[in-house]
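Here's a structure for you.
Only one protein chain is missing from this complex, and each of the others stays in its spot.
The letters A, B, C, D and E name the chains in turn, as written, and every chain counts its residues from 1.
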Amino acid sequence: MSDRLTEFREFRERMNARILELDNLEIRRFFALDERAYRDGALSSRTKELLGLVSSTVLRCDDCIAYHLIRCREEGLSEDEIVEALSVALVVGGSIVIPHLRRGIDLMDQLTEERSQ
Amino acid sequence: MSDRLTEFREFRERMNARILELDNLEIRRFFALDERAYRDGALSSRTKELLGLVSSTVLRCDDCIAYHLIRCREEGLSEDEIVEALSVALVVGGSIVIPHLRRGIDLMDQLTEERSQ
Amino acid sequence: MSDRLTEFREFRERMNARILELDNLEIRRFFALDERAYRDGALSSRTKELLGLVSSTVLRCDDCIAYHLIRCREEGLSEDEIVEALSVALVVGGSIVIPHLRRGIDLMDQLTEERSQ
Amino acid sequence: MSDRLTEFREFRERMNARILELDNLEIRRFFALDERAYRDGALSSRTKELLGLVSSTVLRCDDCIAYHLIRCREEGLSEDEIVEALSVALVVGGSIVIPHLRRGIDLMDQLTEERSQ
Amino acid sequence: MSDRLTEFREFRERMNARILELDNLEIRRFFALDERAYRDGALSSRTKELLGLVSSTVLRCDDCIAYHLIRCREEGLSEDEIVEALSVALVVGGSIVIPHLRRGIDLMDQLTEERSQ
Partner (left out) sequence: MSDRLTEFREFRERMNARILELDNLEIRRFFALDERAYRDGALSSRTKELLGLVSSTVLRCDDCIAYHLIRCREEGLSEDEIVEALSVALVVGGSIVIPHLRRGIDLMDQLTEERSQ
């Protein structure tokens, strides 16, 4: 099992719980809104996860990429579809995106391995 | 007819022609790659235009948003689908995206008006 | 009276109304949250407007800078306080911030002139 | 005691010393200016540290967030004030800020624990 | 003569004078440092202007690009050298850079025309 995936999930879960217990209504509302934004609507949650993945990649946020890769696989998107979305992000965002592409593809491979176990 | 749309199209067309006649192979290859990246593949060009639109919005590039809005309408995406994609961009990118959202919706309305003429 | 100020206010007001009538709950909730975030709480709205101004400056968004400058003056912040906040933004964000500093100071001067009329 | 805090402080101190001994006047002047920018003036250093914290958060720089969190606690800002400043950063910068919010709150908790020892 | 060039130069000159008369030492020191940073040293001012041009392009700041293009021509850099520097910026920064490339090349052409008059 992947250490990076395990650490990412544990830290994310622990800190999200901690943040939601802070006495701050704006943060709680933002988290609720963030969750709502990817639900089925005029666009499918499948398409929206791709939008989240590509946004995260051009903005170069490894944790956001990790989260949306996990969600993309849960939504049943294939490796080819994910890689093609990342190729759009690479062209839009340029070579500065490449280190995040490396870590993203590495994580995608770990997710594939995890599934096959 | 919209002045902003007309100006955008004319300047874009004129300068793209000028840039492609520069003696620089890397730029020409980049432009070719940029054009290829949105073609049908594992993902439809329709989905890829949404990826381009949302990337452009979170990176806050008005001209890129304008271009992808034009292409999204050409691909037959509805206003509801476009607005929902922009709502994902707003949540990902935050309030700093709002001025671009204003100009984007304004342009979307101009494109709708243009069509109905 | 300043053309840039008038245009900014009119376009902002018109497009905010247009956006809020779109059939998209996430966008409406985001706008409500954006409005709430600057209210008095543990920090005064005065301090929060400075936070908004400096964030907008390091993220280099002219319209956001314009909005928070207007709000800072409404909150009674002095020119010296505003300029000092902008000096922090300049050091954090670097010389890339300078064109926005120019336009920001120009707008601050227009706001001062408007008041004295 | 927190490993992340200890490592951050040691690396920062060691490398700042190394950088200031480089034969480069511009870098030394920049470091002096960076130190000056947060001193009491028209605004209190307390307010300026909040400006530094929020700028660092919307620009998504973990080390800068860590430094300003340490300084905010030294200036006597409360957890509620810090969290509210971070809520403004979240609304301005969007969900892409969340991983930095997680690490920031985690560090704030470590600073609180360190104090109580 | 180009309107955009004339306007850019006039506004820049007027606002720089205005900013330097503000009672803020940090801003004045930053402006002095910004001027020093491009002087001949271990690297020639010629090379440093290229560094300024490419930084401005990947950070997508039209006014900064305009300023460094003017300075690059003053330093005697050829169109081929400038275009090649911009091609590096395009590959690093991605397609999001293209609208700034269009405006940059347009300005470079205006500078060439201005010279030949």
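FYI, contacts are C-beta pairs under 8 Å (C-beta built on N, C-alpha and C of every residue); 3 or more make two chains touch, one makes a residue touch a chain.
Keep in mind it's a predicted model, so treat the numbers as computed, not measured.
Peer 1: Among the chains you can see, which ones touch the chain that has been omitted?
Peer 2: Contacts of the unshown chain, counting the full complex: A, B, C, D, E.
Peer 1: Going by the contact rule already stated, which one of B:Ile19, B:Ala37 or B:Leu77 would touch the omitted chain in the full complex?
Peer 2: B:Ala37
Peer 1: From the list C:Val54, C:Val97 or C:Leu111, pick the residue that touches the absent chain.
Peer 2: From the options C:Val54, C:Val97 or C:Leu111, the contact with the absent chain belongs to C:Val97.
Peer 1: Since one chain has been left out of the picture, which residues of subunit C touch it in the full complex?
Peer 2: On the side of subunit C, residues 58, 90-97 touch the unshown chain.
Peer 1: For subunit B, which residues lie in contact with the unshown chain of the complex?
Peer 2: 25-26, 29-30, 33, 36-37
Peer 1: Which parts of subunit A face the unshown chain closely enough to count as touching?
Peer 2: 60, 80, 83-84, 86-87, 90-91, 95-96, 98-99, 101-103, 105-106, 109
Simple rule for what comes next: only the chains that are shown with their structure count from here on.
Peer 1: Give the fewest steps needed to get from subunit C to subunit E, where each step moves from one chain to a chain it touches.
Peer 2: Steps on the shortest route: 1.
Peer 1: Chains in contact with subunit C and with subunit D: which ones?
Peer 2: For subunit C paired with subunit D, the chains in contact with each are A, B, E, in label order.
Peer 1: Check A-C against B-C and say which one is joined by more contacting C-beta pairs.
Peer 2: Counting C-beta pairs in contact for A-C and B-C gives the edge to B-C.
Peer 1: Count the residue numbers both subunit B and subunit D use at their shared interface, divide by all numbers used there, and answer same if that is over half, different if under half.
Peer 2: Counting which numbers both chains contribute, over half are shared, so the two copies meet through the same residues.
Peer 1: Can you give the rotation angle that fits subunit A onto its twin subunit E by Cα atoms, in degrees and rounded to the nearest 5?
Peer 2: About 180 degrees of rotation relates the two copies.
Peer 1: Multi-chain contacts in subunit B: which residues touch at least two other chains?
Peer 2: 34, 55-56, 58-59, 64, 80, 83-84, 87, 90-93, 95-96 - these are the residues of subunit B that touch more than one other chain.
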